[in-house]
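A protein chain is absent from this complex, but the other protein chains hold their places.
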Amino acid sequence: MTTRKFTRRRFLKSTAAVSAATLGFPHIRTSYAAGKLEVGFWDHWVPGANDVLTAACKEWAAKEKVDIKIDYIPSQGQKNLLTIAAEAQAKAGHDMLAFPTWWPADKSKDLEPVDDVMKALVAKNGPVSPLIEYLGKVDGKWVAIPATPGSQIKGPCGRIDLLKQHAGLDVVKMYPAGAAPDKALADKWTWDAFLDAAVKCNKAGVPFGIGFGQTSDSVDTAGTIFAAYGATLVDAKGNITVKSDNVKQVMEYMKKLIAALPSDVFAWDDGSNNRWLVSGKGSLIMNPPSAWAVAKRDAPKVAEQCWTFPAPAGPKGRVQPYLPYFWGIWKFSKNKAAAKSLMMHISERAVVEKMVAASQGYDIPAFGKFNDFKTWAEEGPPKGTLYHYPPKPGQVLQISAYPAPPKIANQIYTQAIMTKMVGKYTQGGESMDKVLGWAATELEGFMRT
Amino acid sequence: MALPLILIIVLLVLYPALYSLHLATLNKGMERFVGFDNFTFLFSRETFWMVVKQSVVFAVTAVVFKALIGFCVAHFVHNVPVKGQRKWRGMLLVPWVIPPAMSTLAWLWLFDPSYSAFNWLLVKGGFEPIGWLGEVGWARFAVILVNVWVGAPFFMIMYLAALKSVPEQLYEAAAIDGANWWQKLWYITIPMMRNIIAITVLFSLIVTFANFDIVRVLTAGGPLDNTHVFATWAFKVGIEGSDLPLGASVSLFMFPILAIFAIFILRDITKRGAEN
Partner (left out) sequence: MAKSRSMKDDRRRAMIWSYFFLCIFVVFFLTPPFYMLLTSFKSNAEIASATSPWWVHAPTLDNYIELLTTETYLTFFRNSAMVSVLVVAITMAISIPAAFALSRMKFWGSGTLATGVFLTYLIPETLLFIPLFQIFVWVTEFTGIELINRWYVLVILYPTLTVPFATWIMIGYFASIPKELDEAALIDGAGYLQILTRIFIPVALPGIIAATIFAFTVSWAQFLYPLAFTTSADQLVLPVGIITTLIRGDVFTWGQIMTGALLGAAPPLIIYAFLMDYYIAGLTAGATKG
């Protein structure tokens, strides 16, 4: 019986020939000759999206004779984080896991470097944004590769009719389907214009639904506005920079914005803004297209009026909140070469394109050459609503708390420091100095190693 | 005969607990021993003290209301004819039977900013809608309300059972002596039920204090951390914030607080047990 294992050398040999479409392995007749592989992927919310990924994995497994076991781990109840924490601590579990944003950096010492895979992928699929590098590369080594499923941009999704009627904002003209943005209008699409529209819509009884709670949607939106004003809490070197004019400026902006939002936005979770839009009560939310997709199913009349477009620009540019997922291989994995081979396969253009289509355009792949898939142009109604959802040149992809060192940034993000600052300043009625002082002590606490 | 009991407690509770104790003395990256640093760090945090206060207020208020409602409802059920009791009991037990993680979702849905069915009623009645989970006061009220709702039926069945075991002759004798209902309650019912009240209160206090799912699902600690209790905050810093030692320290801090309650109540029970 000839059973063979993947070897590192064999893997390296194949990556050396980067042009090869997939990493080839000699055919072996024995079934599952190349061992077992247990993989935990993110459980996609779009029905059927998991199936495409499963099919791609099965196809790979059949070809490479690997006995693959796939679990889909939901982010609901932070189940994926529980799994990551427990497996990292016990040094046992899956071979390869999906890691949300901060977790590759956090678990970097338990993750197998994947520079070889990343190098091959970038050569084939195009460059990744600096944000991906910030999150996935630790001490000069890639510890995970960006994954397509679950990676999302949380730009505005607004009501075409309500925005036009109450705020005089023609979003379809500004970001037309299948065409470049109307430069004159898009240049005027700033956070000030956003505030102006929010105030008008609030007066008309259809307020914007921007959460300021402690979950990801809220934190991402706040982070985007902070970044657009150049307000950083902690800089790249780990210095606390919260007591700055930029932060004060953005806080004043937030005060005006909060006044135009529903009163309970400090308790909103990731589902609240979706329901706000779907119920027809609101004119704009900041969310990936899941809210629109649900509206399409449950409230088609609302969905027909939804338009997804980039976030407004601030003094420091047009910052788009991007939340990438990653795939990483545990150091304790006994079949790392197989895992790397799988990574290559499910990052193939054809596979990724299918995944994006199956996600109804929700997933945003990290690689530069993947931003031209047809799905985004075709999804509707209204047709082309997602055309401006994937990032376009001139936009800055960022995540809340950037550019603080990821381990500190992770704390800022999970403890929702930015939305809490806004909450204390507005709902809590605390003075600016007190709020910034509070934030500074919290941030000092995050410097622990 | 108590060996299996000792075994599961040692293996599945005591050992992991000691391990957590060890964990709580490590640094964030879990590479080196830092002694009590995690605790001193916690003591310097405003949020930590808020969590301590909120946990105590949450647990005590919720348990008092659970016990009161359970006690009253048990009496009411006890007062109606035996034939009809089954129906009432069944209905009153429902909240306790639905897994709380799921019934809390129903509450979340009732409180939802866009779809709140309560607010719908308020608006129809000409009132302003309430930001149930958005305003600090209301959010605290909401988590306690849901906890009471889930837990009161448990008290009801425990007390109902205890009520049934109070011999009827005692009341009859008291009635002949001209005792009013208050005196009967104070001199017969409560003393007879004392043990069961103490145990259920203690048990509920502990479970409520360590509550995770209700707060987690309903408010996740918000707004502005005002509804966090120990377990949810420990989860936040330990799992979501990836600081297991700190999370373990937060959880461990529950122990001394609860131990004080427990020792008082248990001492009372064993003392009276010895008197008998």
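Assorted remarks:
The chains carry the letters A and B, assigned in the order they are written, with residues numbered from 1 in each.
As a working rule, a residue touches a chain if its C-beta (ideal position, glycine included) is under 8 Å from a C-beta of that chain, and two chains touch if they have at least 3 such contacts.
Quantities reported herein were computed from a predicted structural model and do not represent experimental measurements.
For the chain that is not shown, the touched chains among those present are A, B, taking the whole complex. Checked against the full complex, the one of A:290, A:333 or A:347 touching the unshown chain is A:290.
For the options A:115, A:235, A:298 or A:433, the residue in contact with the chain missing from this view is A:298.
Annotation for chain B: contacts to the undisplayed chain at residues 1-2, 4-6, 8-9, 11-17, 19-20, 23, 69, 72-73, 75-77, 79-81, 85-86, 88-103, 105-107, 109-110, 114-115, 117, 120-121, 149, 152-153, 157-158, 160-161, 164-167, 175, 181, 195-196, 199, 202-203, 206-207, 210, 212-213, 230-231, 234-235, 238, 244, 247-248, 251-252, 254-255, 258-259, 262, 266, 270, 273, 276.
Against the chain not shown here, chain A presents residues 40, 43-46, 71-77, 79, 82-83, 85-87, 89-93, 217, 269-271, 273-275, 278-281, 287, 290-291, 293-295, 297-299.
Rule of thumb we're sticking to: only the chains that are shown with their structure count from here on.
For chain A in complex with chain B, the touching residues are 77-78, 81-82, 85, 89, 102-103, 106, 109, 213-215, 262-269, 272, 275-276, 278-279, 281, 407, 410-411, 414-415, 420, 423-424, 427-428, 438, 441-442, 445, 448-449. Touching chain A in their complex are the following residues of chain B: 27-29, 41, 44-47, 112-115, 131-135, 139, 216, 219-225, 235-244, 246.
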